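Of the protein chains in this complex, one is absent; all others appear in place.
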Amino acid sequence: MAAKRIGILTSGGDCAGLNAVIRAVVLRAAALGWTVVGIRQGTHGLLVRPPLVTTLEPGACGAEMLRRGGTVLGTTNHGDPFDYPMPDGSRCDRSAEVIEGWRMLGLDALIGVGGDGSLAILRRLARQGDIPLVGVPKTIDNDIGLTESAIGYQTAVAVATEALDRLQPTAASHNRVMVLEVMGRDAGHIALASGIAGGADVILIPEIPYDFAAVTAHLRSIEAAGRSFALVVVAEAVLTDEGRPVRQGAGSYGGIGHYVAGRIHALTGAETRVTVLGHVQRGGAPTAGDRLLASALGVRAVELIAQGRFDRMVAWVNRQVGDVPILQAIEHYQAVDPDGAIVATARGLGICLGDAPGLGA
Amino acid sequence: MAAKRIGILTSGGDCAGLNAVIRAVVLRAAALGWTVVGIRQGTHGLLVRPPLVTTLEPGACGAEMLRRGGTVLGTTNHGDPFDYPMPDGSRCDRSAEVIEGWRMLGLDALIGVGGDGSLAILRRLARQGDIPLVGVPKTIDNDIGLTESAIGYQTAVAVATEALDRLQPTAASHNRVMVLEVMGRDAGHIALASGIAGGADVILIPEIPYDFAAVTAHLRSIEAAGRSFALVVVAEAVLTDEGRPVRQGAGSYGGIGHYVAGRIHALTGAETRVTVLGHVQRGGAPTAGDRLLASALGVRAVELIAQGRFDRMVAWVNRQVGDVPILQAIEHYQAVDPDGAIVATARGLGICLGDAPGLGA
Amino acid sequence: MAAKRIGILTSGGDCAGLNAVIRAVVLRAAALGWTVVGIRQGTHGLLVRPPLVTTLEPGACGAEMLRRGGTVLGTTNHGDPFDYPMPDGSRCDRSAEVIEGWRMLGLDALIGVGGDGSLAILRRLARQGDIPLVGVPKTIDNDIGLTESAIGYQTAVAVATEALDRLQPTAASHNRVMVLEVMGRDAGHIALASGIAGGADVILIPEIPYDFAAVTAHLRSIEAAGRSFALVVVAEAVLTDEGRPVRQGAGSYGGIGHYVAGRIHALTGAETRVTVLGHVQRGGAPTAGDRLLASALGVRAVELIAQGRFDRMVAWVNRQVGDVPILQAIEHYQAVDPDGAIVATARGLGICLGDAPGLGA
Partner (left out) sequence: MAAKRIGILTSGGDCAGLNAVIRAVVLRAAALGWTVVGIRQGTHGLLVRPPLVTTLEPGACGAEMLRRGGTVLGTTNHGDPFDYPMPDGSRCDRSAEVIEGWRMLGLDALIGVGGDGSLAILRRLARQGDIPLVGVPKTIDNDIGLTESAIGYQTAVAVATEALDRLQPTAASHNRVMVLEVMGRDAGHIALASGIAGGADVILIPEIPYDFAAVTAHLRSIEAAGRSFALVVVAEAVLTDEGRPVRQGAGSYGGIGHYVAGRIHALTGAETRVTVLGHVQRGGAPTAGDRLLASALGVRAVELIAQGRFDRMVAWVNRQVGDVPILQAIEHYQAVDPDGAIVATARGLGICLGDAPGLGA
């Protein structure tokens, strides 16, 4: 097999573990005698001229890269090349330019590390431009189908859980209701998992409609049982109880957390405090789990290229590493299943999910 | 010496290390054959009838208590007993009731663990009610004079620093300006120390007036030098550049952080993101340093009682444990010294403190 | 359904997450109106008279229990009741006494939390004594079949990975070969996963025979590539290259780590240092992942009892919680699969597993 030159890019919001994937790809490729070219700033790096690239040397991929947060390649959200926002406010299809940028590089295959949306765009580019593409799933939201875990999710859950570990003692000392707003733009996986792991009393996620009557009834039952504080976790995508979004505009988080805290205070008189973790959940050193996952998926992505199998996404299921058609993974969008095992766990622990006070029994 | 019965209470906002103090007091007292009575909910526990008390047994003060956040005694902010907020909105001097509550307990001495404000109130109560009082300094703000460190401060700095460690890689990956709002109701110690330790580019503290011209000039110089992201730390007590507070009411944090981020975005066009750590800085396991400090101060507080020396606050200075008159400690309120060693360190590292772009040189 | 009284015990070596299981069982049972009796010190608590029991109240199972290491029930290794070591050195079948102890409690069902060996013993007791048993898998070694992860494993991997994170920079600063001995009495899962996550250069596990020629060839190739330090992870169960065990007797770890370091030094002249993590891997707060796993399995164990389904072990597979016959789980003992995905990941990263220098390519 002739030595290949392959490209890799990270696309969409960054997360912990991206550098571990890049490292795994570079190390595996180097063992095969291949060269890896890093494309910087996601598809933006293929849009500008000359394309933004950097050769990734195995010697620069030491152990320290495993624990480095973010992505050494950068990733920008300039927008979908098929619907690109122009300075004058109009939209424009610039996909041909991206594909042309790809061709200028003369590479044999592309590994695209991205979430749901990014993988869909990359796949469209790949089909239009005949790019041999392998996808690697990453998103703290963990809403990509057909893989047990996407890169970055476990770390985000760990960070949010640690915040709850810190909030619980101060809540108890002051008899307060602490509200923690966590990330989760569409799916409530982070809120649900960290809420269970951190011992939350109430978890509000976009997949389960809530009303404050249920929430306050639960808080009162806690107080009636002799405990004078509570922990509430809210996913950022949760709407007001009237169904409106509370985002305060670009860069502003803290909307729904403050809203929920305000309502709880108004309805129960409880003293509330709000923490908005924000991007702390994305950055920083990945957990051991995310590093292992990223390493396994990165190695496997190179194997797929070696085998000439494209348009596929690598996936982790039950200690095994496999691969599935990208399209299929995207189509199996994976929100929290209200009838699934994790929700059942939450209810089984007596956690209020906002829908009704007594469902846990 | 006859066996004594002594009381201990924690007052004001909680912080990491309070339980380590309580533990140290109980263990040292037990070795002397004394009994320790915990007064719950700060001075509130002396105001209600019967007083809220609990006997603290050495057997219940194991190693796990060292790493437990918050305070097992609770602490409420019902208000200054000398100026107590009544349900009808009026204010009332209820100090006599608190002193009467103290007398009902028949204890030999009181250890009061509190910040600046709490120690002032406890001292006033002690003088009025003839209470043999020893003070132990605690506050994440570290603004109590004559002690190098107050309990809880080191942990708050560690938590804020860790947040910066997580924000930096995601800032770098996305070319963003990250704004971290940290606690510090009056003093900027947390912001300053964590900003230095976490590698911030801009640190805004209440002790140093700032203007956005200086901040944006600094951010532009960073960009000119080829770095496309920045980290900004803001103490919650910082005002707008027009001198107004941005607090959003009880329980609402995030005001000044969002304000600063908004202004930076407006002035420079930079993409900004905001994290508001909130009470995460107060709760949770104390650092080793805070545990050692709390243990040393707790043991010493009991020694002072054994020696019959009251109206004094225990203090830590340069690996030594000493004690000073409470009044003196309060009078030496310790804000950040704009001409001190830590500010000099920040300037020496080229960090912008908002006052002028080129001061670092 | 009549209210039940169920028992729970933890058996074998402790690990992080046991208290999270206990908490989940108690909270779920309480919601059903059931009572949970904790049996202390494993089967030993059923052997002594009166049996060692404690009622577990839901009010005592707050969020702080999730992060508490060890097991509140205790667990002792007095030995297999079917082959019990007597003071005079003889062995004795005391299973009838254990079963009698169980009967004295008059409970409706038993949840046994244990590893491979403990579950086998509990199952034998259950069959002999007609005990309605549900098993919950826990072991840092992660060698129980038919569940993706056993409680405690993820935390052990996280602790070992963190040690590597700390060893790598000092190795690099001093040009040393650092040897980390991790737990893993029979299986090499901890060594393999932490070695990958922490960036090890060599990982020795009991499932893959090694020789020092391969190890030293790999270390020399690293040096030839310009890197002057290396990280080596060894599972405690690994034998000398001549197939002898290096355990130094009860309570003594550090045998194989020191042996490997000594041989490497002798063969290559490299300066080596050894860290033996020992029980640090067992204790302490569980990771978010272990807490979620433990909570899900604990809730599910109670559901099985409610459904009258016994002799089964709860299991986690691909985000789902299920159950399998205990016997089947035991029979599918799960060592590291030399042809599996994790070993392939290690080889793909160029990690030497001791068997041959060039297998990674």
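Quick notes
To keep things simple, chains are lettered A, B and C as they appear, and every chain counts its residues starting from 1.
As a working rule, a residue touches a chain if its C-beta (ideal position, glycine included) is under 8 Å from a C-beta of that chain, and two chains touch if they have at least 3 such contacts.
Keep in mind it's a predicted model, so treat the numbers as computed, not measured.
The chain not shown here is in contact, across the full complex, with B, C.
Contact with the chain not shown here comes from a single listed residue; of C:Asp165, C:Glu236 or C:Asp323, that residue is C:Asp165.
Residue in contact with the omitted chain (choice from C:Ile111, C:Ile131 or C:Leu277): C:Leu277. Within the entire complex, the positions of chain B that touch the omitted partner chain are 24, 27-28, 30-32, 59, 62-67, 148, 154, 157-158, 160-162, 164-165, 168-169, 193-194, 196-200, 225-227, 231, 285, 287-289, 291-292, 295-296, 299-300, 302-303, 317-321, 340-342, 344-345, 348-350, 360-361. Where chain C meets the omitted chain, the residues involved are 10, 13-14, 18, 68-71, 74-77, 159, 162-163, 165-175, 178, 248, 250-254, 258, 261, 265, 271-285.
Keep this in mind: only the chains that are shown with their structure count from here on.
The most central chain, judged by the distance from its Cα centroid to the centroid of all protein Cα atoms shown, is A.
Here the spacing of chain A and chain C, counted between their Cα centres, is 29 Å. Annotation for chain C: residues touching 2 or more other chains are 64.
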